[in-house]
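Worksheet for the structure shown next.
Apart from one protein chain that is not included, each protein chain of the complex appears where it belongs.
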Amino acid sequence: MNDIANSKKEKSWLKRLVESYGLPRLIITVFLLLLLVLAPFVGADLPTQVSNIIARFSWNGILVLAMIPMVHSGCGLNFGLPLGVISGLLGATISIELGFTGAFSFVMAILIATPFALIFGMGYGWLLNKIKGGEMMIATYVGFSSVSLMCMMWLVLPYKSPNMVWGLSGKGLRTTISLDGYYNQVLAKFLQIQIGNLVIPVGTLLFFAVLALAIWAFLHTKTGTAMTAVGSNPVFARAAGINVNKMRMLSVVMSTWVAAVGILVYEQGFGFVQLYTAPFAMTLPTVSAILIGGATVNKATITNVIIGTILFQGIVTMTPTVMNNMIHMDMSEVIRIIVSNGMILYALTRKTEGSK
Amino acid sequence: MSKKTGTTKNEKLGAFLRRGSVPLMFIVLCAACIPIAGLSPSYLANEVVTRMGRNAFLILSLLIPIMAGMGLNFGMTLGAMAGEIGLILVADWQIVGIPGMVLAMIISIPISILLGFFCGKILNMAKGREMITSYIISYFMNGVYQLVVLYLMGSVIPIKHSSIKLPRGYGIRNTVSLLEMRQKLDNLIPLTIGGVKIPVMTFIVIGLMCLVIVWFRRTKLGQDMRAVGQDMAVARDAGINVERTRILSIIISTVLAGFGMVIYLQNMGNIPTYTAHSQIGMFCIAALLVGGASVDKASIGNVFLGVILFHLMFIVAPRAGAAITGDSMIGEYFRVFVSYAVITVALIMYETNKRRAKSAEGERLRQEQLKEEKKA
Partner (left out) sequence: MKSKRKLLIRIIAVAVLIGIAAAMFVVGRGHTVYFDNKDLTAADGTEYKAYYKIEVFVGDKSVAKLSAGDRGMVTTMGQDFSMVLHITPTEGGKKVGSAVKLKLPYDMDGIILNLPALLSGAAEEVYQDEFIPAVVEEESEEAVVTDEFAIPTEE
């Protein structure tokens, strides 16, 4: 009996690996490794490619991190990410408007974004507490509505800084605002390491590490475990005397604030502030990144964030170069759309316990 | 919430106001914007009638999944894609006029059935979050659509005409002209009343579709769908194949959306190959909701009221915005914002109502329990 069981176990170690690591994640990892192996053969410089992946990881990591608190408290994937992004954008534009420059403008942007993130997060959290069970769909549309509302606001709000408004009419913000002279690359250039073509933006990575560590530490405090309890078993949590609504509210506020910081870090790497419909573009890639990392609708860890962001950004950066050089056909856009949305679909269709 | 409890006049009025609040809001909005926009009544009437012919069929395709309790079918985009593929092929084969439309519709049927089946299967795996899933499916399929249209058409699927094909030899151009099909259905029976051009034939087709939907509600399948929509567990106990019924409702909706897209594009006269379908889902859903529909209840009346109000707003908002602020972009953003906001509000109302119903049910059960305990 035991022997048979053992042999069965032996035979299925591959299966178990697949199960524990997740089939989609395995396929994507293999695909990325394949791209990395192929890269030198098609004439792409491997260190440059790796630098690109690291750079893009450092830009996007914190945005993906913003998924964690809400997933933990059972609010599902944060499709309302644009709300946090908007807080960040308000911080960035007001900081520039007030005339701060250099690294200080980055600090001020975060400080100014914070009250917005808190207010928006609280409103958003209050709403999500009213509609438990339908969070994801409504979050999506709250994101859409707020982005399109802000589209009007960017035109109407009394910004004056000549670096930001349309030159001709002297009012209304431009769609992209250059950060030269402000906080362009402030984190990336801090302690930057360069070995040949390999560039590592240590400052940005450190910033990510600090935030990730803070969230990890928070999740292990009493409040943090209570939040996880609310997400995994709300009935039990209520019985244990935890204020479910308060916990969910806290998680939403946290997610929104981290997203606000995330977009500022993204901008310092990218070098531009993107307004108007640009926040739309952040949501789905971010959601699918954490899912590729192995998270589910109601379970996510820091490791998921790191692995997911590397895999997702790896594919986004590698496919165009390798594909272009190999078959002279740039299918990377299409592949990205199919992979990222396919990943979200996969996560949505999996049976999840205690999510409702 | 259950039907057994008698509704007093006050409650009825409350329910009416809740249901009618969105259309009422829109009537006020339009009434305020029309004088500011300063458009002539005949222009407005023309635009509204044209847009009604253009959109009504597409919106009708949303009714059946709502009946089956699957919410707003964001997956109608899939049908729109199928319709577009049919039209692209027909444009390349140079089949023109109404025969071209009919052929495009026939081509779209198998594609729609396939896509609808896929969509229905996945939605069955994601019960309880159909809407977000169908929404993501539409994005996923958009990727597949691009793969087919941008890379396979011209290389695998033969495309002859260079007016359709990208110069690189494969893939379809950003816009495909349907000049020879443009408004052929609308103008089949020409009629102009008081300066307003009326697409008689399109309205006849739409009217027939309404009759089909009314008839369909009474068929066995239609009854099954309603039962599934009310309570899946009860329907299953009654011997209804719930999964199959749900898949069928999505397939029907997808096929109809494909037809609707063909009608829509014949009116436009060209296909914006990569953008036509992405907007269509949102605008149709917003229009239906503006007409007073909710996530779980929608009628044919909602469709027509919605088309009129939503598109009236769509026409006057940019003009009114420009007149007030002097910036035409504000109005553009405003109407997008309103479409999103309407959907958001409808979704919130649906979810809160659902929760209220649930807690009312829980309260009722608790009361019953208490009664029984007292008896014992």
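Here are a few things to note about the model shown:
We call the chains A and B, going by the order they appear; numbering starts again at 1 in every chain.
Simple rule for what comes next: a contact is a pair of C-beta atoms (placed from the backbone, for glycine too) under 8 Å apart; a residue touches a chain by one contact, two chains touch by 3 or more.
In this text, all values refer to a predicted model and were calculated from it rather than measured experimentally.
Checked against the full complex, the candidates B:L29, B:L150 or B:V262 give a single residue touching the omitted chain, namely B:L150. Considering the whole complex, the residue from B:S21, B:S42, B:S155 or B:N174 that touches the absent chain is B:N174. Of the options B:L39, B:I109 or B:M125, the residue whose C-beta touches the omitted chain is B:I109. Looking at A:Q274, A:T296, A:T309 or A:T349, the residue that reaches the missing chain in the full complex is A:Q274. Within the whole complex, the absent chain has one touching residue among B:A32, B:I98 or B:A357, and that is B:I98. As for the chain not pictured, it touches subunit B at residues 93-100, 102-103, 106-107, 109, 139, 142-143, 146, 150, 161-163, 166-168, 171, 173-174, 180, 274-275, 278.
Here is the rule we use: only the chains that are shown with their structure count from here on.
Residues of subunit B touching subunit A in their complex: 122, 125-126, 128-129, 131-133, 135-137, 139-140, 142-144, 146-147, 150-151, 325, 327, 329-330, 333-334, 336-337, 340-341, 343-344, 347-348, 350-352, 354-355.
By the touch rule above, subunit A contacts subunit B in their complex via residues 79, 127, 130-134, 136-138, 140-142, 144-145, 148-149, 151-152, 155-156, 172, 284, 329, 331, 333-338, 341-342, 344-345, 348-349, 356.
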